[in-house]
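For this depiction, one protein chain was excluded, whereas all remaining protein chains were kept in their positions.
To keep things simple, chains are lettered A and B as they appear, and every chain counts its residues starting from 1.
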Amino acid sequence: MAERLLDVQHLQTHFFTRGGVVKSVEDVSFYIDEGETLGLVGESGCGKSVTSLSLMRLIESPPGKIVGGKVLFQGDDIVQMDEEELHKLRGGKIAMIFQDPMTSLNPLFSVGFQIAEAVKTHLKLDDRAATDRAVQMLDLVRIPEARRRIDHFPHEFSGGMRQRVMIAIALSCNPKLLIADEPTTALDVTIQAQVLDLMKGLAQEFNTATLLITHDLGVVAGTCERVAVMYAGRIVETAPTRTVFKNPAHPYTQALLNAVPRADTPRGAKLAAIGGQPPNLVNLPKGCPFAPRCRKAQARCRVELPLLETVGPNQQVACFYPY
Amino acid sequence: MDQILSNLPLLIVVVLLVGFLVYTGFHIGPRFLVRRIAGLVFVILGVSFVTFILGYLAPGDVVVNQLGVHYTVAGARALRHLYGLDLPWWQQYGNYLNQLLHFSLGRSWLTYSQTVWSILSQFVPVSATLGLSSLVLAAILGIPLGMLAAVRSNTRYDTVIQTVALAFYALPSFVIIPFYALAMVWLNYQGLPHLQVSGWGTWDTMLAPIVITAINSFAGYLRYTRTSVIEVLRQDYVRTARAKGLSERVVLWRHVFKNALLPLITITGPSVGFVVTGLFITENLFNIPGIGQEALNAIISRDFPVVQGVTILLAVTVALMNLVTDVTYGLVDPRIKVA
Partner (left out) sequence: MKIEETPDNFQALDTVGAVGNQPSTPEGIAALGGTEQQTAGVTQAELDRRAETETREATTEGQSLSPLQASMRRLGRDRRAMFFMALVLILIVVSYVGPLVWTRVGPTILTGAAGLDKSGPASYHNYVFEDLSRQNANSSSLHPFGTDAIGRDILARIMAGVNVSIEVALLVEIMDIGLGVTIGTLAGYYGGWLATFLDRFTDLMFAFPGLLFAILAAATLGPVFQSRLGLPGRLILVSMALGISVWPFMARLVRGQTLQLREQQFIEASRTVGSSNRHIIMSHIVPNLFNIVIVAATLDVVNTIVSEAVISLLGLGVQTPGSSLGLMINDAAAVIAVYPWEVVWPTAVLAILVLAFSFMGDGVQDAFNPRTKD
């Protein structure tokens, strides 16, 4: 088996708060190959952002801490890296785009400076070359008049443009992996598609693998090759996108799909909501965390925790009674 | 006006200030500047009116007090006329404003040969030295320590800094001064080297008042910096900066510090007010011939032109500092640049 670009094994990230230990990420395993796009989906609060920040070791500590597992990047374990290695990794080999472009850029520095800053750190370019690179990147993310706009400040750009600036920063150092945490959620709908297309196109051009985190299975369908579905800090199903849509194995994946409006959903038809609440991450129930909301739950589900098992070609699911 | 022109340091300050305001005025927008200067005029009117009314309502007759045993009806009438006290109140105040328009603060009642300007220019340098040194001292110690506390927030280290800072912030200088004085008396008694407990002019008299006046503002800067830095540290763009692979040092000094500085700029105005009131205490207890001391003497001897002069001077200083800080804010923050 060829070496994976990123191989996450049994990652656990907990937050030690006064109210107890929040087990935001509890046994997460997945991999990404070079140039591949993996979608990570799941409802709000299931630990997607914490997972992605853990990959970069950007968890705020205290209260957060990676308490177990490995994150192998090109064979090296990120969890064990020291500060210096991390500085080279962050922005250089793995880059990240965040959800809210309105707050992700420093308001006091020009966008050109903020792009050039990353370039200077990792590519060791001088000021002029870094500025040229910044202009080139702004051009690539299709910001008109890039040469002039690099001196502008974030507040002079719209939300969509700022997210494109973020993409420019992220890709400026040719990273091997791009982590995009809900990159379009905060944008208004007409802009979302544009930004996604741009990101996907550029990632292909740069041969950058992408971890795309989203709420939205619709986005996944159009963008990702494989999907990992997360629930209450665990991966409950991972499979190629096509399989997930045609033949979802986990009841939670099925419920998610039923909640998404499709082109063939009649207008005005009711979407099936998933009843109940996601579990409290401090006191997880014994057994399958989804069991309390699961229509197919049996007695066994409430006492025993199902682990990921292969059920089809490239398809793994953590469920005793799949399909 | 000619008093300003003849005083070189003052002239330099005025020219620098005007230059700065004009420069930034174009930068930020003339409308902003016009509005703020109108505000300044309003403040001068308000402060002088309040002071005037308080003086006007004050019981006792200045003229009678001043003449003492030399009191004669004719003499009193002449003096009253000289001071303009024989006019109705609105004319008195009108005359005063008229003087202000000509950049004159009138003459002292106590020593009529001296203009209020010349009295103030005697005392202002002392207070300015004391006030500015302590403000600078407070800032250069308080800001870095505040950052340190913020970066180490929620550690034992931070708790200690926080507690000490709160105590320093709350304790007024007149609570500290007696203990300082006792310590010096004791050192003196033991024949050990010590600092002076009163006076002004040499380093061993100046050190203690400067440090003690600085204590409150120091703690203020520290606490404020800490809050501000902690607030900035949780901003998304700091995470972005870290995700770029910048070293923690660059993240702190470039991305965090500059943003955290913004609110700090805004407290510099009010902290001038803080220091000014602190001067009243320090100068009084250390017997320093500054503006606070002089104001107090003038208040007690009812030398109202001098009292007026001091309040207007202080108010204008504080208001100007506020204006300068607001304008500086506009320079640092690109979002403020309005057409």
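To be clear about the criterion, a residue touches a chain if its C-beta (ideal position, glycine included) is under 8 Å from a C-beta of that chain, and two chains touch if they have at least 3 such contacts.
Since the model is a prediction, treat every value here as computed from it, not as a measurement.
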item: Touching the absent chain when the full complex is considered, from B:58, B:78 or B:140; value: B:58
item: Touching the absent chain when the full complex is considered, from B:66, B:259 or B:311; value: B:311
item: Residue touching the undisplayed chain, where the options are B:160, B:182 or B:332; value: B:182
item: Hidden partner chain, touching residue among A:223, A:238, A:253 or A:315; value: A:223
item: Residues of chain B in contact with the chain not shown; value: 39, 42-43, 46-47, 50-51, 54-55, 57-60, 166-167, 169-172, 174-175, 178-179, 181-182, 185, 269-270, 273-274, 276-277, 280-281, 284-285, 295-296, 299-300, 307, 311, 314-316, 318-319, 322
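Note that in this section only the chains that are shown with their structure count from here on.
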item: Chain centre separation in whole Å, for chain B relative to chain A (CA means); value: 53
item: Footprint of chain A on chain B - complex, ascending; value: 154, 235-237, 239-248, 255, 258-259, 332-335
item: Residue ranges of chain A touching chain B (in the complex, touch as defined); value: 56, 58, 62, 83, 86-92, 95-96, 98, 100, 103-110, 117-118, 121-122, 153, 155, 166, 169
